[in-house]
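Before we start, here is the structure in question, set down as structure tokens.
In this view, the complex is presented without one of its protein chains, the others remaining in place.
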Amino acid sequence: MSTEAAPTKKLSPNSIVRARRRAALRRFTSAFGRDRGGMLGLVIIVVFFALALLAPLLFDRSELDVTQATADPYLPPSRTYWLGTDDSGRNVLALVIWGARISLLVGLSATVLSMFIGTSIGIMSGHFRGVTGGAMDRVTEWFLVIPYLPLAIVLATVLGKSIWVIIVVIGVTSWPGTARIIRAQTLSVGSRAYLERARVLGGSNWHQMGRHVLPNVMPLVLANTTLAVSISILSETTLSFLGLGDPTAVSWGSILETAFDNGAISLGAWWYLAAPGLCVVLVVMSFNFMGRAIEGILDPREQGA
Amino acid sequence: MALLEFEDVSVTYRSRGADVPAVRGVSLSVDIGHSLGIAGESGCGKTTLASTVLRLLPKSARVTGRVLLDGEDVLTMSFGRLRAVRWAKAAVVFQGAMHGLNPVQRIGDQLVEPILLHEKVFSRRAATNRVGELLELVGIPARRVNSYPHQLSGGQKQRVMIAMALTCRPRLLLCDEPTTALDVMVQAQVLDLLAGLVRELGIGMVFISHDLSVLSSSCDRVAVMYAGEVVEEGPAAAVFDGPRHPYAAALAGAFPRIGDTRFRYAPAGLPGDPPFPGDLPSGCPFHPRCPIAVEACQTESPPLLQMGDRRTACLVVNSSQGAA
Partner (left out) sequence: MTLFQEAGVDAAPSALARAGRLAGPSTRYVAKRIFAALGTFAFVVVFNFFLFRLLPGDPIALYTKGRDVDPAQMRALRSTLNQPVLQQFVNYLKNPFSQDASSVKYNLPAWEVIGTRVWPTVLLVGTATLLATIIGVWLGVRSAWARGERFDKVSTNTTLVLYSMPEFWFGMILLIVFSAGVFGLPGLFPSGGLSTPGVDTSSPLGWLNVGWHLFLPVTTLTVIYLSEYSLIMRASLIDEMGQDYLQTARAKGLKEKMVRRHHAVPNAMLPTMTLIFLNLGFVVGGAITIEYVFSINGLGSLTVDALRGPDIPLLQSLFLLFSAAVIAANLFADLLYGRLDPRVRT
């Protein structure tokens, strides 16, 4: 450690904490590197993100325009069209790569929203005893019990069809799961000694939650986030498929919607269905594997069969 | 012939990469009607050693040597014979009775289970009668037989574990820290109970504990283990009152007897921690913490040498005593 070189320099509490956190991070990354599933997932995610970001360079936006499609519809995969063409003659590969942008964007944004709401409410409901905490827990339970898809459908129908609505809908319907887990962790952390001390020393609730509870809950939040992303992406795909997404946006779900509505199944256009679906499966699977790898590292019981 | 005999038993755990030697070359014996105490801190291998008797170790453990139960080597028995021997020849009273019982089954059912398993002639009714008698024997009213474990106190649960161990009338009882989790008063009751059972039923007992004082009063002989080896062995009271090995002395000193003035001058404990079994020091494993260690201790591993009815594994002690 760098501080050892100058033993006369007084170690500040912050630098000790930082050094400890850096060491913990190193341990974590090396453990993660050893998990094959997790690494595979990470690689796949990186590839998809790269493709999504590079989409404008790979295929011009005009390729998505139905009115500018020149090819025959429903062409099977060939050397010119690696994934064939859709019902309007558009290049399916272009659709899928551009679709990645919306699917990933919505997935991530919705996750950020749901994690933020879920973690905040989870920490607060676990931390505040009495009426406030109890009320929050009650609300969490209500939302947890309500079946997800009917609620999402109802909200999306009423709020309209746009990307932002989808993001909000997913965020608002997925936070309870996270909140529950975070609350349980907050409760177990809350009984620990240093929190008692912080309380006795007069730390305000915000201070306690921000400086003590949150850092201890973060590993769990991290593991949960990867799993939440996979749920968000699946949700966006489902909602778009049912026709609740933005009609002008191309996402994997909307590609499937168009395919289904135009009878791709009976026409045997398997490439049109397989491509977007496989993308969803690969991305969701990757996040799931990463999430499991993180959980495995954090939960000592899981280690070693 | 001894009831139980450990002949140069070693247990090694195979884990990712490294081999961890938990027990190294232990030889001990127990006669019928007698009790042997095994003392030592956590990690010294005493539980592992006891687990070899009924082959309850995980698959990753490799055992060498011989463990003779009534002359039969447990380690080479067929699995079918082993299952017949389990509980019927030797039974275990586990540590931490908190979780040793199935929480969703009535204790009566759990007690009856081994009887019906081992003794085919028993009807359920006869088995239940025997269970009732055993409960009374350990001081629990027979009508509690339909209780669930969570309805019993810690002391009662431990006594149920003892009753359960006796269900198939074993010849040997292995008690692994049976009183560690209990209050002192209950502890005394349980110890009296066990000693009484050994006397009345004429069984053999192996009693594992980290508390040397408890062993000194309940057992005939005691063996002190450190880092997988026996470092001292002899009559219980003698080992406790006059330990020869420095570790045994420290262990004895850690549990002073109230009122005994000698203990006011005993050392207040040892520096350092017991070594991690995968990372043992060279020579005598105790030398880093030993108050009387000499240069030779760092390189030579001391043999367990007999002197009278005592065995000690210490270069310094043995040479000064002129042991054979």
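Order as written gives the chain letters A and B; numbering starts at 1 within each chain.
Simple rule for what comes next: a residue touches a chain if its C-beta (ideal position, glycine included) is under 8 Å from a C-beta of that chain, and two chains touch if they have at least 3 such contacts.
Everything numeric here is computed off the predicted structure, so don't read it as measured data.
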Hidden partner chain, touching residue among A:Ile16, A:Leu149 or A:Met218: A:Leu149
Identified contact with the non-displayed chain, of A:Met39, A:Ala184 or A:Met285: A:Met285
Which of B:Gly100, B:Gly228 or B:Pro302 contacts the chain that the document leaves out: B:Gly100
Hidden partner interface residues of subunit A, rising order: 37, 138, 141-142, 145-151, 153-159, 230, 234, 237-238, 241-244, 256, 260, 264-268, 270, 273-274, 277, 280-281, 284-285, 288-289, 292, 301, 305
On subunit B, residues whose C-beta touches the chain left out of the figure: 54, 56, 83-88, 91-92, 94, 96, 98-105, 113-114, 117-118, 141, 143-144, 148, 150-153, 156, 161, 164
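In this text, only the chains that are shown with their structure count from here on.
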Geometric centre distance via CA averages, subunit B-subunit A, whole Å: 52
